[in-house]
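Of the protein chains in this complex, one is absent; all others appear in place.
Residue numbering begins at 1 within each chain, and the chains themselves are lettered A and B in the order written.
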Amino acid sequence: MSVDKATVAKIASLARIRMDDAALERMVPELNGILRWVEQLGEVDVAGIAPMAAVIPGTLRLREDVVDADPLTGGGKQADVLANAPAAEHGFFGVPKVIE
Amino acid sequence: MSNYRIQGATGEWEVVIGLEVHAQVTSNSKLFSGAATAFGAEPNSQVSLIDAAMPGMLPVPNRECIRQAVRTGMAIAAQINTWSRFDRKNYFYADLPQGYQISQLYHPLVGEGSLLIEADEKAGIAEDKIIGIERIHVEQDAGKLMHDQHPTMSYVDLNRAGVALMEIVSKPDMRSPAEAGAYLRKLRAILRYVGSCDGNMEEGSMRADVNVSVRRPDEPFGTRTETKNVNSVRFVMQAIEHEAMRQVDVLESGGTVEQETRLFDPGTGTTRTMRSKEDAHDYRYFPDPDLLPLVLDEDFLAECRASLPELPDAKRKRYIEVLGLSPYNARELTAEVETFARFETLLAETAKAIGKDEPAVATQVANWSLSVAPGVMKALGDEGDPANATAAAQAAILAMQDKGEISGGQAKEIFEIVLKTGRDPAEIAETEGLKQVSDTGAIEAAVDSVIAANADKVEQYRAGKEALFGFFVGQVMKAMQGKANPQLVNQLLKGKLG
Partner (left out) sequence: MTDLTADLTSLGVKEIRDGVARGDFTAREVAEAFNAAVAEAAALNAFIVTTPDHALAAADKVDADRAAGKELGSMAGVPIGMKDLFATYGIQTTAASHILEGFLPRYESTVSSKLWDAGAGMLGKLNLDQFAMGSSNETSYFGNVTSPWRKAGSNAAMSPGGSSGGSSAAVAARIAPAATGTDTGGSIRQPAAFTGICGIKPTYGRCSRWGIVAFASSLDQAGPMARSVEDCAIMLGAMAGFDPKDATSLDMPVPDWEAALNSDLRGKKVGIPREYRMEGTDQAILDSWEQGKAWLKDAGAEIVDVSLPHTKYALPAYYIVAPAEASSNLARYDGVRYGLRELPDGSGLQDMYAATRAAGFGDEVKRRILIGTYVLSAGFYDAYYTQAQKVRALVARDFERAFAECDVILAPTTPTASFPLGSMTDDPLTMYLNDVFAVPASLAGLPAMSVPATLNPDGLPLGLQIVGRPFDEQGVLNAGLAIEQRAGFTARPEKWW
């Protein structure tokens, strides 16, 4: 499969990366080069092989339902959460007005 | 079969409805972080670094959320998948800090199950109907956006972000707004029985995405639209009605229905296109590499199973078959957790107070619970304090009535005073003279004098005019100022009249 400029534009938009025409133009051959190369995977016989589910075999650990058991993963830290915000007001993050 | 049809200009249309219900899982902390889930706190105060998607933060799942979803699955007799996993649903929105929602697409925790909605003539549901449930998966809730606080900005509050939701996806098995309403009410009852969700739609603990399409009867499904986040049973029904009509209009005027996401406006009862989500249909789901497969062992499942309460359908069946209640009473009493809980407490107290087993007093307690007590409370309005209506007080009233010490009317009067004052029912009966006379001597004397005063009627009665019996009863009751125990009156009159 190969991509054209319109496809790259669509992907860039899905990924929320603004790209002008020149950037899109440049990206087309680069992406096609990579895609052509990764498509050699199609040669591999994967019949009966399950996609890798866990790098090191294991299953999910569950934690107990305790509020703020570890301050590093708990809440109650509005100041820390907002500390780096480009726009924070009245305890909220501010973003350009959204019309739903 | 539902015969709900939309009459279009070109003929009849059938509505096909599927619901995706998002139910907030009852838990203390969030699905993947230790932040609290309590409702209504300061903005961004119940947000962990994980919920705010700070760089390098990782999710660790909450056992209780998984447990509650499994119990819910068991309650709808669903397949529980002992191997499931979390996937990422990728899209950009200001209420979604990670840029993806951790959800389950490929291997949900709970597979197929079903739920029964009951026949309800009034609502237009002709017979019982099984609604298929496709799956239940566990996922993160998003944060909240506020649009009216600032002229050019929307505000983001992440307190809800990361709270655990169960998404309960029905099959497209419903065919009328009424069926959808019944499904939602039943589902809500089950969640509340199980205790996996508080079912509070106003606070957003339960929201429905409503999938609606229309088709000519017996034709294949049409294109559906999804109306997001409708938060009451009534609104869901309205949204379906409006959306089905709209689609019929579109189709009949030669157009095609777009598969799209829509919003419901409770003010107008209509739906409209949701602009902010218009390019969000390529979610690029893939297994979340931060989380391993979720494997449930037999101990975990056994505990989930053992901790399930008696569920609505089983309870209803037991009320009918064991307690001998009418189907109507059984349905009414089992519809809500509070209702059956109150009923069962009162039933136990009353049986104890009277000294009979529960089936022997169940109908009396059911009638009291469903009609007598609510009637008194309603009539009394604000003058009564429902807190005074303890099970002990009501059982005492019912026991007095059962023993013939008070009449039905007196029971209501006593209950009224209990509600107003919290006084003891027996004391009220005593001091307020609200007792019927069960003193055989006094009643016998009254019977004797009535017989003596109406010799002619006695003659006629004995000659076969049995309709006169009521007359004698009335006379005796009048003589006793209405306070005689009617059963005793009947019994004594019958004996004396021969």
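To be clear about the criterion, contacts are C-beta pairs under 8 Å (C-beta built on N, C-alpha and C of every residue); 3 or more make two chains touch, one makes a residue touch a chain.
These figures come from a predicted structure and were not determined experimentally.
> Tell me the shown chains the invisible chain touches, ordered by label.
A, B
> Hey, which of B:L58, B:A77, B:V322 or B:A341 is the one touching the hidden chain?
B:L58
> From the listed residues B:Y100, B:Y319, B:W368 or B:Y461, report the one that touches the chain absent from this view.
B:Y100
> Using the touch rule from the top, list residues of chain A that touch the missing partner.
1, 3, 7-8, 11-19, 27, 30-31, 33-35, 37-44, 46, 49-52, 54-56, 58, 60-61, 63, 70, 72-73, 77, 80-81, 83-87, 93, 95-99
> Even though one chain is hidden, which residues of chain B still touch it in the full complex?
On the chain B side, contact with the omitted chain comes from 49, 52-61, 88, 90, 92-94, 97-100, 154, 156, 281-282, 284-286, 288-292.
Going forward, only the chains that are shown with their structure count from here on.
> Please report how many Å separate the Cα centroid of chain A from that of chain B, as a whole number.
Centre separation, chain A to chain B: 40 Å.
> Over in the complex, which chain B residues touch chain A? Could you list them?
My answer: residues 27-29, 33-36, 42-52, 60-66, 85, 92, 94, 145-147, 149-158, 263, 274-276, 279, 282, 284, 287, 291-295.
> Flag every residue of chain A that touches chain B in the complex, lowest number first.
13-14, 16, 53-54, 58-70, 72-78, 80-82, 87, 89-100
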